[in-house]
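Here's a slice of the assembly, chains where they normally sit.
Chain naming follows the written order as A, B and C, and within any one chain the residues start at number 1.
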Amino acid sequence: MLINCAAYQNGKKIADIPKPEISDYIEQPDSFVWVALRDPEPAELEEMREEFGLHELAVEDVQKGHQMPKIEEYGQTLFVVLHLLELDADATIQLGEVGIFVGPNYVLSIRNRSQINFLNVRERCEQEPHLLVHGAGFVLYALMDAVIDRYFPIIHSLEIELENIEARIFSGGSSTRESIEEIYKLKRKLMRVQHSITPLHEAVTRLHGGRVPQVCSQLQEYYRDLDDHLGRITHTIEGIRDMLNTAIQVNLSMISLSESAVTKKLAAWAALFAVPTMIAGVYGMNFEHMPELKWGLGYPSALVLMVILDIGLWLYFRRAGWLGSSDEMIKIKD
Amino acid sequence: MLINCAAYQNGKKIADIPKPEISDYIEQPDSFVWVALRDPEPAELEEMREEFGLHELAVEDVQKGHQMPKIEEYGQTLFVVLHLLELDADATIQLGEVGIFVGPNYVLSIRNRSQINFLNVRERCEQEPHLLVHGAGFVLYALMDAVIDRYFPIIHSLEIELENIEARIFSGGSSTRESIEEIYKLKRKLMRVQHSITPLHEAVTRLHGGRVPQVCSQLQEYYRDLDDHLGRITHTIEGIRDMLNTAIQVNLSMISLSESAVTKKLAAWAALFAVPTMIAGVYGMNFEHMPELKWGLGYPSALVLMVILDIGLWLYFRRAGWLGSSDEMIKIKD
Amino acid sequence: MLINCAAYQNGKKIADIPKPEISDYIEQPDSFVWVALRDPEPAELEEMREEFGLHELAVEDVQKGHQMPKIEEYGQTLFVVLHLLELDADATIQLGEVGIFVGPNYVLSIRNRSQINFLNVRERCEQEPHLLVHGAGFVLYALMDAVIDRYFPIIHSLEIELENIEARIFSGGSSTRESIEEIYKLKRKLMRVQHSITPLHEAVTRLHGGRVPQVCSQLQEYYRDLDDHLGRITHTIEGIRDMLNTAIQVNLSMISLSESAVTKKLAAWAALFAVPTMIAGVYGMNFEHMPELKWGLGYPSALVLMVILDIGLWLYFRRAGWLGSSDEMIKIKD
């Protein structure tokens, strides 16, 4: 579906144009055409391929989708694939794609499977004619900047998830099993995001510094700024990965520790039952000559002995930390 | 066994030719010979070596087999080894090899130990004379593209296996022991696939970009596309590896956790038996003066006491999560 | 807020100057202007941007803050972002930022969210006119040196924390749960510090050696010295990271070990109770012909038997190390 098709000259929009006139405008000096498609039909793509003279391999990539982010040069044309990441209602990450063809005097963006639109990019560009005068190269920058800016809230949501997991681990909280599952899921998400960002970062590095594609050559500082943003994201992702690995190990330690606590509690309670049982066993023996059995206070004495020994044991285990407090007992359930 | 032997000129097939005429066609300008062998006898190989003037080390590699994927230049000739991966009926990966010799005007492919054939590659090439006109270099591309395309379903099947393992781990499912074995087997498969792909990826990188072999020099975009495909595969494999490592650790945590659950259940049930046993012990003592023993309701009172205490304990353990539900008990068996 | 604004010529301060005169002094040969701002208002920043002709992207970075450390060239101007690290009262790390713009004849430092000031840097510079004669490049060095010197006590405090954790792990000490939490927190801090230092180290490497920005070209040894300091810090951080990973694993081993000790103790005590209970059970049987029951010394003999067997068991378990000493029992609580 065609979203937009406009011609620009010297940094200003001159007209919305119909598709067949694209080739006319492309030939004019100091002007460029900016076309935006969304989930296009094969026929639309084919039309564009002819209009702009795109390479069949690049068009095939757009058609098939599921590409890694990349920046490829086909002669004068730059072909850029970016991933569009969105958090949906239940915090899962939705993945869309945008393919951008940039020639000396045209920009063609093709968005697939995503709700993110670029209308605000067009607005921003049109408000800055002193930058838009750089032509297609600046539009590419503005589009990439808009896509990359969308990554920050995603990364931030992953940081929040990590913090929740940490809080849960150290609260000795109620559901270790869920902690483990959440750790794993966060790892999964992280991989998915990294899959979208790492290759892009590598590719953007080649848009500034040494030899760069013609179309970016006058906007070095701007493309370096993109690189810088991606660098920050990459650093943050690496940090989350590293902490997550530590969290897995720390969580295992906590599980072992709480298992140890359970065993201690088991031992302590077993002892508290075993003592009276043993004493009762002794006075249940059938020897003829057992003087205590005849005493009037024999029975209560035996009961008192049982209670005293159990209280002693109780205090001992309490001091040794084997019994824990009752709210701790709740804590260490899984 | 000779599969095919044909001569092409200006992108079109001109004739199926007998082996002895190969050298005649090789000398003609703008034409090339395309020969396909399958599991050849040493004598056949020797014949080809003489016909095309191949290097003895390369021919030895084909004969011996069990090479790593590689791309080697012998003067004007390019010698390419690719692994052919197939999933057989019981989902194990079968490994075949294809060796390809590419000279300025010939292509010789030698397939070993594999059911995968390249007839469709020949068809595709013959249907695209505008590309086939690039000669042997395009045939090499087409063959490599066909081989690499076969890797995608293999990788996908590994992704599915990982997902099955994850599902099993978090279902707290019935057979942890099998989970562990499947994790290990998946790791093994992954290593095998990586062994086939990583060296190829490294080699293909050198077929585009900087200095490239003569025969590939006009098809840069196509070889870069192969590189891109292998990059995607490599990324996916790395992702599976990483998640698999996490899965191993997470699984260990789950095992520790279920061990902890078993210990808790053991402790709870031991307490439920210990209480009545202790009370019975007390009333089994032989003291002469034990007033309860004389009571008419002594016995039922004792039984009721036992039951009440056990019900109390039951509720306490239940609330603390030490008893679990009965279907959980089934779950945590190994 | 403007902290300072002074002009220097031939290594000596010539005047404190009002902001509007900055541009006059910038144009004089062999002189430079050194301006220091703190937590500036957007308007102040805008004023500076115009006065010095700064690039809008760099100014935006200062305004937004939360940048990674970096060193960027904008034509003749160098834009440096450094993190300011401070330990506050309860040993958490506070993060501030300083942005420094360095041109051929000016230095503009903008400090944000930090108590660390650079007055002593100005003093030091003014006391060394033979170095200050190198102009803005030396001021940049002096500022960076001051910032980096502040990192050493932070790193040292992390080393101390690691040593405390180690001591606690091997003392078999009182609170394994807290050890785990401290390990995790130290890892977090380490990541935060590394996040501030690693990118800076990479950037500083490019200020000496090969092609370097004009402004640093005469002070190669000094910038190499900064690199050397950062190298030492990086090495130390890597060391702490590595030991911390080992500490996590070792701690898990210690937890498993103390769990094993608890189980042994449980087993030993269970046996000590089980023996008398079993004997009592035997003599509680109601067989008519049990000669021991009739003996006058039957009862005391049975008690003595119980005691002797328990002493024997006690010694055996003691020798096998299953009982531990009572202070060890305290130790292995969590």
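To be clear about the criterion, contacts are C-beta pairs under 8 Å (C-beta built on N, C-alpha and C of every residue); 3 or more make two chains touch, one makes a residue touch a chain.
Because the structure is predicted, anything quoted here is derived from the model rather than measured.
Copy number for the full complex in this structure file, with 3 chains shown: 5.
FYI, only the chains that are shown with their structure count from here on.
Geometrically, the chain at the heart of the complex, using CA-atom means, is A.
The chain with its C-alpha centre at the largest distance from the centre of chain C is B. Measuring from the averaged C-alpha position of chain A to that of chain C gives a distance of 25 Å.
Averaging Cα coordinates per chain places chain B and chain C 40 Å apart. Shared contact sites, meaning residues of chain C that touch two or more other chains, fall at 284.
Chain B contributes residues 166, 170, 172, 221-222, 224-225, 228, 231-232, 235, 239, 242-243, 246-247, 249-250, 252-254, 256-257, 259-261, 263-264, 266-267, 270-271, 274-275, 277-278, 281-282, 284-290, 319-322 to its touches with chain A in the complex. The touching residues of chain C, counted against chain A in their complex, run 55, 57, 67-68, 70, 72, 74, 176-177, 180-181, 183-184, 187-188, 191, 195, 199, 248-249, 251-252, 255-256, 258-259, 262-263, 265-266, 269-270, 273-274, 276-277, 280-281, 283-286, 290, 292-296, 298-299, 302-303, 306, 329-330, 333-334.
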